[in-house]
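Left out: one protein chain. Kept in place: all the others.
Coming up: chain A.
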Amino acid sequence: MSQPPVPTTQASTTEAPAGVAPATPASSDAPVVPAPADAPPVKQTERPHPLTPFIRGWLVLVAVVVGFAPRLVDNPDERASLARLGLGWILLGVLVLCLAAAAAGYVSWRFTRFVIDDEELRIETGVLFKTSRKVAFERIQSVDIIQPFAARLFGLGELRIEAGAGDSGLRLRYLSRTKAARLRDYLLARAHGSSARLADSEDALAPDVLFDAGVADTTLVTVSPQALVGSFLTSTEFLVPLLVTVFFAVLAGVTGIGVVALGGIVPMVFGVFSLVSRRVIAMFHFTLAESSRGLRVTRGLTNLTSQSVPVDRIQGVRLCQPVLWKPFGWWRVDVDIVGYGARDRENNSGEATSVLLPVASPAQVRVALSRVLPGFTVDQIPLQGVPRRARWFRWFDWWTLRYGWDDRAIVTEHGLLVHERHIVPHAKTQSVRIEQGPLQRRLGLADVHVDTPKGPVHAVARQLDAGAARELALTQLDRARAARDAAAVTADPAAETRPESPEERASADAVLAELGTDRDRFLGEGGESQVFALDDERVLRLYRGGAAPGSPVVGQVRELYGFWERARPADGYGVELPLVLDAGTSHGRVWTVDRRFVGGSLSSWLATAPLAGRRAALTSLLDAAEAVARLPLPVPGFARLVGEDAPRSYPTLVELLHAMLEGPTSRSRDHLARDVPDVGRVWDGLFRDLGQRVVAPALVHGDFCAPNVYVSPGPEDNPEGGAPRVTGVGDFSPHTLQADPLMDLTGAVAFLELEPYEGAVADSEWLLGVAVSRHGPEVARWIGVYRRYFAFYFSDTAEVEPRTYAWCLRQLDRV
C-alpha cells in the first residue's frame, strides 16, 4: 500500500535496509515515500522522543539512590567511610553515574526503532543483538500509558502493549503524550477487530499531567484519597506488620535488648514503606472510566499509569473485604486477566495491575461488575453454606464458607479476617477438581476447585458434603460446556461469511480485472455478494458463485430499483435506495454495477461507535424502516416481488408468509425437528397469531439488518448536527415482499442482537423500547410474532451460518 508523498517540515529519505534512518521529530508521522520502480518500497521507522535518554538516565539515578539509601541507613560504618571521602568526591561520583546512565539511555534510544501503521506493529531494539518484535493487532490485549514522574514533567509517557499470555509485551519509551494517546486509541481499535486507519485517530484527547480522559470517557468510579488512605490504614496487610512491629518494640523495651528490635523492626518498616508505595501511591486517584475503546483504569501519584482493561479476557473476579472494612462497607475488586497472573505484587513502576478497584462502596462495586461481567446478576445468586462437620477443619471460619451458582457464574466465599468472594463465569472454567484428604473422607467432606488461569481468583468450594460436591462438580462441567457453546456462537463474526473456494476466487479475479478494479478496493460482503469500489460514484457487486445463470433475481431487483427511481418524489424517500447502472455475466459470475452509497455500512460503524452516537443512529434506523414501508408498491396487494415466478400476489398475508416459509423449512425440517422441542406446536402457534394480524400491505425489505443499511453524517441542516444517521438502505433481495411493515421493524430490533459488538444485545432491547414508545405496546407483541417468523425463515442456515441458526433457535425457544 503506498501513499502519495506529502511534503513535511523535514526532508526525509528512503531508508537503506542496513542503515539508520534520520531521527524524526515525535510530532509528525513520516510518510512512506515510494521508492524507484526496481526496489520494493521500504518502510520508514520512527524513534521515540529525543528526550528519552535523559529521562532514562534520571530513572537510573533514582533507582541507584533508592538502592543505596537503605544500606546507608543500616550500616553506620559505610556512612562514616563515605563521610571521610568528602562531599566533593561524592558529588563527582554521582555526576559520573548520571552521565553513564544518560549515555546508556542515549545508546538504547538510538537503536530503538518502531513501526506502527495500518499494516503492522513492530519494535526493533538492541545494540549488539538486534531484536525485532512484532505483535499481531488481534493479539493485543491492552494498551497502557505510564507516565513516570520525570517523564510527566516533560510531557512524555511510556506506551506499553500487552499481548496475552503467550506473547511478550512491548514497551515504547518515551513518546509525547499526544502521540501515545493517539497510538493507544488506534491500537485498541485494531485490537477489537475494526479496520480503523491510523489517520482516523487524530482526535484522541491527550492525557494531561494529572488526568487522562478521552473525549467520550464516562467516569464510572473514582476512589477518593480519604477512602484510599482510610482503607489502607484499616487493612489487615498493614495492621499485621504494624502489630508485629509494636510487639517487637515492646519486647525490646521490656527486655532491654536493642538488637531484637532492630532485627524485627527495620525489615518491617521497609515492608510497610513498600506496601504504602504499592497500595497508596500507586493507586492514588484511582479512576475507572468507560471509553469508546473499553474500560480504562487511571491511577498513580508519582507514576501516572493509564491502563486499559480487556473485558473479554477477564477470567474471574475476586472481591475482598478485610474485617475492619465492614463498618465502612468497603470492598476491593481484583480481576483475573490472562497474562497478568504473576502480578499480585503490583508496585509503583507501572506494571499492569490486576486490581479493578482498590476500595469501593457496594454501589461502586455494582457499577464496576456491571461493566466487567455484563449481564450477570451475581448479587442475586443464592448462596448455600456447608455442613456443621466442617468446623472440625475450619473451626475459626466455617460459617463463612458458602457457594452458589446461577446459569452464568459460580460464586464461592470464605474467610473471616479477610472475607473473599470469588466469581467465575461458567464460560471461563478451565477444569473442575474434587479433592478429599483422609480426614475429610472420615467426615464425608470434600473440596471442589473450579480452575482458572493464574491470577487472584481461586474459586474453591470448601468442605462440602461429599454428595453435594460430586453434584456441583459434574453439573459445573455441564454448565461450563453450555456457556462455552453459547460464547462460541456469538463470538466469531468472521465465521459468518463462507470462505471463497479456489474456483470462485479465480473467476472473481478475472471479473475484477475485466471491469477495471482489484481486490484492494474491496468494500464488504454479505451472504450473497461481494462489493468492490469502482470509483466515487459506482461500486461493483459480484454475486457469489451459485447464482444460476438463468436466475431472474438480478433483473427483477434492477427493475424494482428503476421503478422507485422513476417514481421518486421531489424531496426523496427519506432514505437513499440502490440503483443498478449496469449488469452482466462474465466468467460464470453474475455482476452488477450499482450506484455507490454515501457513508458506510451501519454494521462496521456500530463496532467502533460510542454509546451515545450509537443510540442516535439506531433511532434513525427505525426511521429508515418506516421510510421503507412508505415506498410505492409496484403491484397491488400482498405479494412476493423477487425470485422465481415473481412478482406473485397472494390474497392474504398468512398465505404469503406461508409460501415464503415453504422453501426454508423444507430444507431445515430435520434440523428443526432435532433442535426445537415440539416444533409443530410452535409452527401452529405462529400461524394462529399471524392469522389475527390485520394490516394493509406495505413494502418490506425482508432482511432489514445493520449490514444492509448505510450511515453517514446527517445533512448540515439536521438539528443533531453531524451525528451519523441511517441514510441508505440497500441489498433488496428475494426477501423483498409486500407485507406487514412491522416485519422490517422487527428486523431492525431483532437482527441487532446478531451484531458482533459488545452491547449489541443491550442496544436491541433499548431499541425495542423506543419502538414501543413510538407505536404503543401492541408493537412488542407483533415483534415477538415476527421474530418467530424470521426464525423459521432463516432456519436453513444451520450449516453455512451457525451463528444465525443459533439465533433462530433462541427465538423459537421464546414461546
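Assume a residue touches a chain if its C-beta (ideal position, glycine included) is under 8 Å from a C-beta of that chain, and two chains touch if they have at least 3 such contacts; residues count from 1.
Following the convention adopted for this analysis, contacts and distances are computed from a predicted model.
Protein name for the hidden chain, per its UniProt entry and selected from "Recombination protein RecR", "ATP phosphoribosyltransferase", "Na+/H+ antiporter subunit D" or "YdbS-like PH domain-containing protein": "YdbS-like PH domain-containing protein".
Check A:Lys326, A:Arg481 or A:Arg781 against the missing chain and you find that the one touching it is A:Arg481. Across A:Thr125, A:Thr452 or A:Gln530, the single residue that touches the chain missing here is A:Thr452.
Considering the full assembly, A:Val338 is the residue among A:Leu175, A:Met268, A:Leu295 or A:Val338 that touches the omitted chain. Here one chain is not drawn; of A:Gly437, A:Pro632 or A:Gly769, the residue touching it is A:Gly437.
Within the complete assembly, residues 164-165, 313, 315, 338, 341, 427-438, 441, 446, 449, 451-454, 458, 466-467, 469-470, 473-474, 477, 480-481, 484, 487-488, 491 of chain A touch the chain that is not shown.
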